[in-house]
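== subunit A ==
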Amino acid sequence: MKMKSIIRALSVAGAVVVAANAQAATELTVYTAVEAEDLKRYAKEFNKQYPDIKIKWVRDSTGIVTAKLLAEKANPQADVVWGLAATSLLVLKGEDLLQPYAPEGLDKLSAKFRDSDAVPSWVGMDAWIASICFNTVEAKKHNLSKPASWQDLTKPEYKGHIIMPNPNSSGTGFLDVSSWLQIYGEDKGWSFMDGLHNNIARYTHSGSKPCKLAASGETAIGVSFAFRGAKLKTKGAPLDLVFPSEGLGWDMEAAAIIKGTDKLDAAQKLMDFVASKPANTLYNKGYAVVAMPGIAKPVKHFPENPEALMIDNNFEWAAQNRMAILKEWQNRYDSKSDPK
Partner candidate 1 sequence: MNGAYLSIKNVSKSFGDFTALSNISLDIREGEFVCFLGPSGCGKTTLLRAVAGLDLQTEGEIHQAGEDVSWLTPDQRDFGIVFQSYALFPNLTVAENIAYGLKNRKTSRSKLNARVEELLEMIGLPESGVKYPSQLSGGQQQRVALARAIATSPGLLLLDEPLSALDALVRVHLRSEIKELQRKLGVTTIMVTHDQEEALAMADKIVVMNHGVIEQIGTPEEIYSRPKTAFVASFIGQMNFLSSRMLDDGKVQVGGQLLDCEHDKLFQPDNDMQLAIRPEDIRVRYNGDATNTMPADVRHVEFLGSFVRSELDVDGIMEPVIAEFSMNDVRDLQIAKGSRLMLDLPSSRIHLFESAR
Partner candidate 2 sequence: MSVITARPVNDWNPLSLRREQLLQLIGVLFGIVVLLLTVLMPLYAILSKSMENSSGDFVGLDNFIEYAATPSLASSVTHSLTIASVTTLIVVTLALICAYALQRSCMPFRGTIRLLMMGPIFAPSLLPAISMVYLFGNQGVLKSWLMGESIYGPIGVVISLSFWCFPAALMIISTALSNTDARLYESARALRTSALRTFLTVTLPSIKYGLISAGFVVFTLVLTDFGAPKVIGGQYNVLATDIYKQVIGQQNFQMGAVVSVILLFPALLAFAVDRWVQRKQVALLTSRAEPLRPEPAAIRDWSLFAVCMLVIAVIIGVLGMAVYASFISFWPYNLEFTLDNYQFDLMDGGGWDAYENSLEMALYTALFGTALIFSHAYLVEKLAGFRLLRTLLHLMAMVPLAVPGLVLGLAYIFFFNSPDNPLNFLYGSMAILVICTIAHYYTVCHLTAVTALKQIDAEFEAVSASLKVPFYITFWRVTLPVCLPALLEIAIYLFVNALNTVSAVVFLYSSDTMLASISVLNMDDAGDIAPAAAMGVLLMFTCIGVKLIHWLLSHMLLNRTQGWRQSR
């Protein structure tokens, strides 16, 4: 039997309290929502600089990682969060769960990509922008024209052909809703969503699923984010990515130290790396917009100049009004059992 199994066996039998720090090197517990296939690259690059610090990844979707951190509020298990939506980190900051720290080279990051406090509670990594995944095969079958703007999605011809994430469970869903409210203003924003709701086939729990459903022809149009769409398109899905003309909602992946960690030194080293140039180069592999200006090279299937399309997202506003927005959304749309 493997050593790991033996240790587990003992802990199951209740004979042994899980012995965490058996290794000589420092081990950081890092919570993340970054795609599984990217994590290995991140850790490898980090260990080139800091071979003594071992990263123990705890990976899950944005909603679950956030829920986990909140659930563990009284007794935090994580040392660092690396790769979680900034809106989530703002919630955590509001709960006083984050340890402010100014990493080396903080001044080189774009102002948008950091907490505005002098000693920031979090720093951004890359932006993750909304986009529409449009299945050309299904569109032809149902005779649908390609939408160019958000407003287009309310046209009657799309009725029952649009899938979007539920903002209550999906970070992508929330960034869509909060961006529409910021683009149109509250009143017009909600009336836009009323129109959109009429065309929605269903709301999914996850943010990437609408695009995957569009890719597999389950729906013609999936409201999702560019990163997922670009990946699927590369895989050969019959997709076109649409970047609506009104502007794109976005969120960033960001990193922070969890308050109360007993490995503060190692955690700070990790934060130094997060904000460094090599790290930003890594982020650029999948994301067209990264925290350090001048690093990003264009990414395939992304628009040429994504930053110009991004709205001026007010994260503080979104975080503060998050509960109210979600409640309103739920009252308007979630009760309708079978929206068609």
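Quick note on the criterion: contacts are C-beta pairs under 8 Å (C-beta built on N, C-alpha and C of every residue); 3 or more make two chains touch, one makes a residue touch a chain; residues count from 1.
Per the selection procedure, all candidates are chains of the complex that A comes from, given by their letters.
The model shown is predicted, which means the values in this text are computed figures rather than measured ones.
Visitor: Which candidate, 1 or 2, sits against subunit A in this complex?
Guide: Looking at which candidate touches subunit A, I get 2.
Visitor: Taking the touch rule as given, give the residues of subunit A at its contact with candidate 2 in the complex, in rising order.
Guide: 5, 8-9, 11-14, 17-18, 35-37, 57-61, 63-64, 66-67, 70-72, 74-75, 77, 91, 137, 166, 168-170, 201-206, 208-213, 215-219, 235-238, 326, 330-331, 334-340
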